[in-house]
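For this view, one protein chain was removed and the others were kept in their places.
Naming follows writing order (A, B and C), and every chain is counted from residue 1.
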Amino acid sequence: VMRDKGRASARRPEAGSSLRRLLRELEAVPHSREKAARLFEWLLAPISSQQFFDHHWEKKPLLIRRCNPVYYQGLFSTAEFDAILRDRQVQFGVNLDVTSYEDGKRETHNPLGRALPSVVWDFYRNGCSLRMLNPQAFSATVWHFLSLLQERFGSMVGANTYLTPSGTQGFAPHYDDIEAFVIQLEGKKHWRVYSPRKEAEVLPRFSSTNFLQSEIGEPILETILEAGDLLYFPRGFIHQGDCLPEAHSLHITVSSFQRNCWGDLLEKLLPAALQMAIEEDVEYRQGLPIDYLDYTGVLNADAIDPRRDAFMRKLHTLITQLVNYAPVDAAVDEKAKGFFHDCLPPVLTETEKALSVYGLPARWENGDVQDVDVPFNAKTQVRLVRYGIVRLCNEGDKILLYYTTENSRVYHKEEPKYCEIEPEYTDSIEFLLSSYPNFVASYLNKDCI
Amino acid sequence: VMRDKGRASARRPEAGSSLRRLLRELEAVPHSREKAARLFEWLLAPISSQQFFDHHWEKKPLLIRRCNPVYYQGLFSTAEFDAILRDRQVQFGVNLDVTSYEDGKRETHNPLGRALPSVVWDFYRNGCSLRMLNPQAFSATVWHFLSLLQERFGSMVGANTYLTPSGTQGFAPHYDDIEAFVIQLEGKKHWRVYSPRKEAEVLPRFSSTNFLQSEIGEPILETILEAGDLLYFPRGFIHQGDCLPEAHSLHITVSSFQRNCWGDLLEKLLPAALQMAIEEDVEYRQGLPIDYLDYTGVLNADAIDPRRDAFMRKLHTLITQLVNYAPVDAAVDEKAKGFFHDCLPPVLTETEKALSVYGLPARWENGDVQDVDVPFNAKTQVRLVRYGIVRLCNEGDKILLYYTTENSRVYHKEEPKYCEIEPEYTDSIEFLLSSYPNFVASYLNKDCI
Amino acid sequence: VMRDKGRASARRPEAGSSLRRLLRELEAVPHSREKAARLFEWLLAPISSQQFFDHHWEKKPLLIRRCNPVYYQGLFSTAEFDAILRDRQVQFGVNLDVTSYEDGKRETHNPLGRALPSVVWDFYRNGCSLRMLNPQAFSATVWHFLSLLQERFGSMVGANTYLTPSGTQGFAPHYDDIEAFVIQLEGKKHWRVYSPRKEAEVLPRFSSTNFLQSEIGEPILETILEAGDLLYFPRGFIHQGDCLPEAHSLHITVSSFQRNCWGDLLEKLLPAALQMAIEEDVEYRQGLPIDYLDYTGVLNADAIDPRRDAFMRKLHTLITQLVNYAPVDAAVDEKAKGFFHDCLPPVLTETEKALSVYGLPARWENGDVQDVDVPFNAKTQVRLVRYGIVRLCNEGDKILLYYTTENSRVYHKEEPKYCEIEPEYTDSIEFLLSSYPNFVASYLNKDCI
Partner (left out) sequence: VMRDKGRASARRPEAGSSLRRLLRELEAVPHSREKAARLFEWLLAPISSQQFFDHHWEKKPLLIRRCNPVYYQGLFSTAEFDAILRDRQVQFGVNLDVTSYEDGKRETHNPLGRALPSVVWDFYRNGCSLRMLNPQAFSATVWHFLSLLQERFGSMVGANTYLTPSGTQGFAPHYDDIEAFVIQLEGKKHWRVYSPRKEAEVLPRFSSTNFLQSEIGEPILETILEAGDLLYFPRGFIHQGDCLPEAHSLHITVSSFQRNCWGDLLEKLLPAALQMAIEEDVEYRQGLPIDYLDYTGVLNADAIDPRRDAFMRKLHTLITQLVNYAPVDAAVDEKAKGFFHDCLPPVLTETEKALSVYGLPARWENGDVQDVDVPFNAKTQVRLVRYGIVRLCNEGDKILLYYTTENSRVYHKEEPKYCEIEPEYTDSIEFLLSSYPNFVASYLNKDCI
């Protein structure tokens, strides 16, 4: 009986916890952007987000030491993890990785099939680390937490949890391709963080392989993270964490800004810019010089030839002029579509559900349907349930409204969701967006929201 | 508050209902095959299953009229359906079809995306029928019910539910490729059943298209089914049901024996028999007569030629001799593998869970793992949790143990589940099977069950 | 100049050669089946084809020793091979394999790209064997020879040529999946032939891998083949040939009856027979016994159970009755379609060309088209240019006329060729076929021939 109680309580923040209090306060905050900002400030307190973005974001690690082991309590716990294993279909390799790093050797020990508690805990007892890959699919609080934060970053926010037995290390030193917020939830962990090894590994677009200890130099930061502490480091910073003999460790790493740099936008923008330039400017359609192969190519890289100079000048001009044809807004929207597909759906309060399409009174009762008519008229006050859940984008001649509300908590389990908007309704959508968080008394295409 | 209560109670059989009582009784029945038999007897009572299989199964319709509207109560209800729409991710087209049949025209009206109650009930109010395609994925009782029945039939048991507004019909007359048990749960429905139109449509392997009223002749059975009644008809019997003006209808159709005829087994058996004959008997590897094309082929179908006669005789001999090479048991096992993949996982009682791998005491408690050691020794008494959940099959040189316990309630969502068994353990498995339902004190490869 | 002359003359049989004389005589033989028979008699002389088919075909090797080195002269020669390398796009790996077998090790040495004489001869000088894979695509005589023979066998006739330097061996011992006629053209070769090692390798459907000398036992035939000799052995007979120190060897292996046994026909016939039985006989559509999984399957293979006996009897009956539903003629036609696709196109004489669609007088001359009207009227005498070049087959409701005349000399380079025949013309086609080789004065659908 005790055990069951323990599990149940593990699933939502403690009545008195800081996070529980915060989430309740946020319910009263009208604007979802403001909710996100307040949550992020709480995450970093006492560092302000201004300070953080000015001095640390994409620049250097930040260690926040709180001496308050319950600060992050309620976000996630090993007890919740145990309950999830028991009640949900957690699959090895899909939702959970069993790993070890010993004597410089990193191994993965995933069996096939469902991760039952008895098997998982047996691995743990034998010194393996347990990485849960998408706790937001199983934990309502983690889902809530990440879905709010994604509005702060304008980029997908993900998470893994890591449970490590005392006296062991689960992963080899490496760097990742995301901005990492390591939130210590239970126990302690010894961390070492190292600078990027060279210019080309500063803010890298892809994660590294596992490194040897001999490849990474000396740490620039070494610390023991305790429950309630936070450690941030930018992508490219090599890191490794191991448990002390006296305590296990549970942390959750919140991540963002994967593939979200200027180069990623340019990958969408440049091909479109070139196609537009070719269509609109005959200079791009003119033939190459018939003799160009004679003074170009790697064999001619060092050739001194006025024809080569002219050829290069021409190319430079054409590249520079691309700026005039670059469809920046369309490229941004392409990127936004990806982000909207990546987004977690919003977590609605009971009140919000009741006032949304999920709360319509239509139902089966007393042997018949009741209250099927939608209680919605020209005077009904409406607003978006969150700010960052819809985006109008062009696609060819059409206007599409992308939305996140029917996304799945499982990454990309659902296709991108959108509906076509007749041009005459775009003003309504814009009005709705610009009026947010205020309610407005106007007609709205109810199918989409 | 009332509403919530109503919904919750809808989800499990009423305390006093016949089904609830039965399912509780079945918990005490030791053999799962016996559970299945008792459930099936209850379904058909007062007709015995002996009577049913002798006179109706695959032969002719059976109507059981009970004048007891609560007989099937608790199996499924519109209130449960409403609760499912509210709480679960029901998708139009995947889990739910919206249909109509008016003026001889059959239409499907599925929108895209999630089937929210307000939208579904709006369709219903406008005269559409609602077919839920796999209620066992959403309703624990339907799952329980079907998972027991599948042991009775040795063939996949499925179900659809049909909710029809008063005064309407949702489907055109047609026949199906399954044995159908129409269980009337609420309201009434007017049914007409017609004999197969010709020999070739008796026990057909594939469902028909929709028929015109003019194509189907006169019904051999016409009745008004009321709650508590059951109507069975074999595959190939054309049928149509429509609601009277005074009452809606909810029924669940339980189905089995899709693609489970002798021909289906022969489709697996014959190619294997031929390969074996070719391998083992040189007669099958001897060359065709060099002149055979001269007296065979459609152009020579009527030719009178002694060489043709000899050719035909030879083929007849070779076909007849296939019997000697037919690997019947291997072909049956191939078919069994398909059935095991189709099967619903068993529904375990709390006691069963507690005594199985799902109930092992390993857990996280007080900041550490507890009781990880499996309380299992040479004296531990074990048995299969159900009879029909494992099957040993050969595959090449290997012995594979197929099992249903990790299947999904969603059809084929999981891959077929099996593990390889070392030859020295097959006796243990056989012993375990033959001892069922008794417990035995022998070692068993615990990973598989 | 001399060299050129040498090459040119190599390309067609010598004026005085036996083959040259034969081919000229065959031109006067009216029936193509008779041409094929006469060619085959010549190939085997002094053994009659009756003797051959009675005693050797698919039974045991036949060695014909002629002491007449020019008997097969003109069929192919190393000089012609040299000319082909020079003039045609022969590709390593596609048309030519360079191989060696030394110290028990079989290797292939194909470079990429075109096989130029200088490279090929360099390999040869270094002891490599040269296998040309489809000489019929390059040599008009080989094409002519094989295209005639294919009417004798009613099965595809193919060929490879093998040129081996003195004192070497090019291939490891192995058996093939075809009836092989080794025709020694130049030099000598030491051959050893071995019986199939076991019943299962008698008339095998697939070729073997390379064998070790220790795996094949003692030869049943050992001989030195000299130019003008022939060695036949059935599929499944292991063989190896090596050159004596004093002479190189060139032979061509003519092959037939690959995948042309009763089992191959049954592979087409049985699935069709089963589908037909299921459609026409309800016994095949009746459900399996609901308990059949209890007494069948490998685990029950030794079970003694009257239900099992009944189950087996039922299956035996159903298999035996398949005979009544077997669409033999349709299956033969399916097989015939494959053969017609495999066939080489016929080699037409100049006279035949002139009298066929290839010889119509339509042409460009003096600045305009001339004689475009087809000189064809109701009195025009027509016949098929060969007997075995067309076949009428059903396909669903259609009647298709398959023909070989537009096939390529390169295996399957063209799709199967056929045209649809209106039912009212099938009698004409049959009349044409049955009148062959006589000319008839009837209208004929000229597009097809």
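Before moving on, here are some points about what is shown:
What we mean here is this: a residue touches a chain if its C-beta (ideal position, glycine included) is under 8 Å from a C-beta of that chain, and two chains touch if they have at least 3 such contacts.
Just so it is clear, the structure is predicted and the values come from calculations on it, not from any experiment.
Put simply, the hidden chain is in touch with A, C once you look at the whole complex. In the complete assembly, the contact with the undisplayed chain comes from A:P204, out of A:P69, A:P204 or A:P416.
The residue from A:L63, A:L221, A:A330 or A:V374 that touches the chain not shown here is A:A330.
Here one chain is not drawn; of C:A140, C:A354, C:V372 or C:A441, the residue touching it is C:V372.
Note on the undisplayed chain: of the listed residues A:G287, A:P375 or A:G396, the one touching it is A:G287. Of the candidate positions A:Y162, A:Y194, A:F257 or A:W364, contact with the unshown chain belongs to A:F257. Residues of chain C in contact with the chain left out of this view: 3, 6, 78-79, 81-82, 86, 113-114, 116-118, 121-122, 124-125, 186-187, 248, 357-358, 360, 362-365, 367-369, 372, 374, 406, 417.
For chain A, the residues touching the chain absent from view are 53, 57-58, 152-155, 179, 199-200, 202-205, 257, 260-267, 269-271, 273-274, 277-280, 282-288, 290-294, 296-301, 311-312, 314-316, 318-320, 322-323, 326, 328-330, 332-333, 336, 339, 391-394, 430.
What we mean here is this: only the chains that are shown with their structure count from here on.
Contact topology of the protein chains: linear, an open path with no closing contact.
Annotation: 51 Å between the Cα-based centres of chain B and chain C. Centroid to centroid, with C-alpha atoms defining each point, chain A and chain B lie 42 Å apart.
Among the residues of chain B, none is found touching two or more other chains.
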